[in-house]
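A single structure is presented below for examination.
One chain of protein is taken out of this complex; the other chains stay put.
Read from first to last, the chains carry the letters A, B and C; within each, the first residue is number 1.
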Amino acid sequence: MKIGPQTHRSSSISASNEQTILVRGRDLASELIGEATFTDYFWLLLTGAMPSPAQRRLLDATLVAIAEHGLVPSVVASRVTLAAAPEALQGAVAAGILGCGSVVLGSAEAAGRFFTQIAQRAEQGMLQQDAVAAVVREYRAEKRTIPGYGHPLHKGQDPRALRLFEVAAEVGLAGQHVAIARSVERALPDLVGKALSLNVSGAIPAVLLDAGYPLLALKGVPILARAGGLVAHLLEEQQRPIGFVMSGAAAAAISYDGPAPAGFKPSDEASGGA
Amino acid sequence: MKIGPQTHRSSSISASNEQTILVRGRDLASELIGEATFTDYFWLLLTGAMPSPAQRRLLDATLVAIAEHGLVPSVVASRVTLAAAPEALQGAVAAGILGCGSVVLGSAEAAGRFFTQIAQRAEQGMLQQDAVAAVVREYRAEKRTIPGYGHPLHKGQDPRALRLFEVAAEVGLAGQHVAIARSVERALPDLVGKALSLNVSGAIPAVLLDAGYPLLALKGVPILARAGGLVAHLLEEQQRPIGFVMSGAAAAAISYDGPAPAGFKPSDEASGGA
Amino acid sequence: MKIGPQTHRSSSISASNEQTILVRGRDLASELIGEATFTDYFWLLLTGAMPSPAQRRLLDATLVAIAEHGLVPSVVASRVTLAAAPEALQGAVAAGILGCGSVVLGSAEAAGRFFTQIAQRAEQGMLQQDAVAAVVREYRAEKRTIPGYGHPLHKGQDPRALRLFEVAAEVGLAGQHVAIARSVERALPDLVGKALSLNVSGAIPAVLLDAGYPLLALKGVPILARAGGLVAHLLEEQQRPIGFVMSGAAAAAISYDGPAPAGFKPSDEASGGA
Partner (left out) sequence: MKIGPQTHRSSSISASNEQTILVRGRDLASELIGEATFTDYFWLLLTGAMPSPAQRRLLDATLVAIAEHGLVPSVVASRVTLAAAPEALQGAVAAGILGCGSVVLGSAEAAGRFFTQIAQRAEQGMLQQDAVAAVVREYRAEKRTIPGYGHPLHKGQDPRALRLFEVAAEVGLAGQHVAIARSVERALPDLVGKALSLNVSGAIPAVLLDAGYPLLALKGVPILARAGGLVAHLLEEQQRPIGFVMSGAAAAAISYDGPAPAGFKPSDEASGGA
C-alpha cells in the first residue's frame, strides 16, 4: 500500500561513506567542524549556502531573543516531565518542544505568512498601506488573531522586538518585511480599534524574511532556540529540582467542582502522585 | 551502514491485503470488531491469544486503577501543552505520556522486575522469605529504591492496591507474585526500618504477572491507561481551559535567585508568555 | 504575567484524599476497579456517566477497528525510536502517537466536524441531500479533502467501516450521522466525479456521534487505540528487534542528489548511525 506523495526519492542534505561525511556538498570534518559556528551551520543545512556575516548576526540575534523567558508553559512541561522521568532527558526536551505551538511560540510562523501575504499584494502593485489594510481586514473577517502583535507582559514595546529591528538596521538587512511590520503596527489602532505593539514573534519573521531565511523554516527558529533554553533548565532541574513543586502548585491552584459524596473533603494539596 | 541487530526481518502482529486485515491470525472485521472488547484486543495484540474472562477482568481492573488520579505531573504537562499548541491534540497526549517515567508511573515495570528476581530465587529452591530478604538487601546495597511501596498521599494502605488484590482473588488468579508482594510488605519494617505499604504500581505487576501478562509490556499498562485519562483531561481543557492558570501558578511558586542589577524588581506573576 | 484564558479555576474529573480517590463522583476503589471495563471507564472519564451496554459495545468496536494496521508510519517511527532509546518505552509510544495527525489517523476528527456541519444544516430545515451537496461543494471550493473517504489499500469497501455500521445497527444506535455518512458516499460520484468509499476514519465518527460520544474527543479514539497497538509493537521490538532494519531500509530507498566532489561515492547502505 502506498500512501501520500511518492514522486520524490532523494534528499540533498547529506551523504557519507567510510572516510567522509558530506553535508550540503562540503566535507564535514575538514571544512565545517572548527570553521563554521553552529549558527552558520544551521543556515547552511537549511539553504545549502553559508550565510553572510550580516545574515549570521541576524540569525544569532533571533535565536538569542527567543531561547529563554523564564518559567513559561513549555519550561513548566519540560521540568515536570524530567522530575517524573529522569532517565530520559530527551523526553523532557521533547515535552517542552511540543509546547512550541500556534498560541505560544509558533506564532512566528503565522506572522511570517501574514507579512508574506501583504508583501505579495504590494508586489502585485498595491500600495503597501492598502495591502496592510486589506489583509488585516481579511483576518478580522475570518475572526483570526493578527499574529505577532501584543504581549501579556510587555504591554508597551517588547524590548526584544525593538532590538531585533536595530540589529537588522545595523547589518543593513532591514527591508520590505520590516517596513510592513512597522506599517501594520501604525495601522492597527485604526483598523482594529486599539494599539498593539509588535512582539518578538512578529519581529523574528520580519527580520529573517528580509535576510533571505526560508519562510517554511520560520517555526524552526523558536523550536531550536527553545531547545537550548530547555537544556539549561533541565541542567538546573538535575541540580536544584523544582519540577514537583511546580506541579503541586499547578494542581493546588485548581479546585474540584464535580460531584462528591456528602462529607468528602479533598486533600489540601490537590495532587502530585500517581 | 548497518547499525544494531539485523537478524530479524519479520513481525507476527498484522498483515493485510485489499480485502482483509489480519491481526494475530484473525480477520479484524469479521472476528474482532464488535466481538472483542478493547481490553481483549490489547491482550490479543500482546500475546497472540484471547484472554480468559478472568484475565480480561484483571487487566481491566489494572487499567481502571491507574488511568486517573487528578492533576498529577503528567496531566499538568499535557494540559499546559494543549493550551500552548491547541492544533495538535496528539502532541499534548504525547507530552503527558513522556511523564510516565521511572519515578512517577513507570515504577510498575521496576516492581515487576523486582518481584521476578525474587520469584527466580524461589524457583531455584530458596525459601520465599529468604529470597525476599536477599533481593531487598541487594537493592539496598546498590542504594536502589524498593519499587512498588510507599505513596505520598495514601500513607496507610493504597485503596487501589487492596482492591486489585481482592479482584485477583475473586477471579482465582492470585499466585506467586501476589504472595511475594505481600511477603515483601511484611518484611520491609525489619529489612529497611520502616513500614511501607504496597502501592498501585506494586499491585499492578503482582496481579498481572500471576495472570500471565508479559513482563516486558508492564510499563504499557500505565501508559495505555494514562492515555485514556489524558484524553478526558484534554476534552475538559478544550471546554474549560485551565492550562495557562496552572502554568502561571507553577511559575509563581518559584522565585528568582540569580544575579540582578540594583533595583530590578520581577513582575509579581513570574511568567507565562513567550 | 497572565496569558490566555483565566476564567476557569476548577476541574470536575477527579479529587482525592488519603483514604479515597474520587473519579467523576464515584469511589475508584470500591465502585470502579473490578467493576467497570476500561472502555466503560474511558466513557465515564469523558462524559461523567457510565455508558449503556450499546454505547460500550460501539466504543469497543471503534477502538478495536483502529488500534492496529501493521507497519504504518506511526509504528515505524515508534519502533525506530525504541531501537535508538530503549531506556524510555514512554518516548517510543509518544513518538508513535505524534504521527496521529491530520493526514494519517486524525482524519476521524475532521470527518466528525464534516458530518456535524451537514447535520446542522439539516437541523435548520435543509433536506439532507441538499445539506450534503452544499457542504461538499464548500469543501471543494476551499480545496479541502473530503475527510473519511477513500483508502490507499482498501480501494473497494473498507471492511472495518462496513463492520462498524453493522455493529451500530445491531445495537440500535445508528442514526443521523450514519445516514449522512452513507448519503455522502452515494453523492460523491456526482459531486466530485469519482466514487470514494467510506473508510474507517469516516465510520468511527459517524457511529460515535450517533452514540452520543463528544465531538471534541473524537481524535482521542485513534490516539488511545493506537497507544495499545504501539505497546504490542514495542513488546515485539524488545523480543525480535526490527527497528534498525526498518530505518536502514528507509534510508536505502532514498538517494543523495546534492552537490558532491568529483569521485565521491556514498556507501551502498545510506545510513543508520549517528
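One rule holds for everything that comes next: contacts are C-beta pairs under 8 Å (C-beta built on N, C-alpha and C of every residue); 3 or more make two chains touch, one makes a residue touch a chain.
Just so you know, these numbers come straight off a predicted model, no measurement behind them.
One of C:29, C:44, C:63 or C:94 touches the chain omitted from the figure, and that residue is C:94. Considering the whole complex, the residue from A:71, A:146 or A:253 that touches the absent chain is A:71. Here one chain is not drawn; of B:29, B:46, B:64 or B:85, the residue touching it is B:85. For the chain missing from the display, the contacting residue among A:13, A:49 or A:134 is A:13, taking the whole complex into account.
For chain A, the residues in touch with the chain missing from this view are 1-6, 8-21, 23, 28-30, 32-34, 36-39, 41-42, 45-46, 57, 59-61, 63-65, 67-71, 83, 88-91, 93-95, 97-101, 106, 109, 153-156, 159-160, 162-164, 166-167, 170, 214, 216-217, 219-220, 223-225, 227-229, 231-236, 238-245, 248, 267, 269-273. Residue-level contact of chain B with the missing chain is found at 1-4, 9-18, 20, 22, 24-25, 27, 48, 73, 85, 87-88, 90-91, 94, 103-104, 152-153, 253-261, 264-267, 270-271. In the full complex, chain C makes contact with the omitted chain through residues 1, 16, 66, 69-74, 76-77, 80-81, 83-88, 91-92, 94-95, 98-107, 151-153, 200-201, 222, 242-254, 256, 267, 270-274.
Quick note on the criterion: only the chains that are shown with their structure count from here on.
In terms of which chains touch, the assembly is arranged so that all chains touch all other chains.
The most central chain, judged by the distance from its Cα centroid to the centroid of all protein Cα atoms shown, is C. Farthest from chain A in terms of Cα centroid separation is B. With centres defined as mean CA coordinates, chain C is found 22 Å away from chain B. Along chain B, residues 1, 16, 69-71, 83, 88, 91, 94-95, 98-101, 106, 153, 242-245, 248, 267, 270-273 each make contact with two or more other chains.
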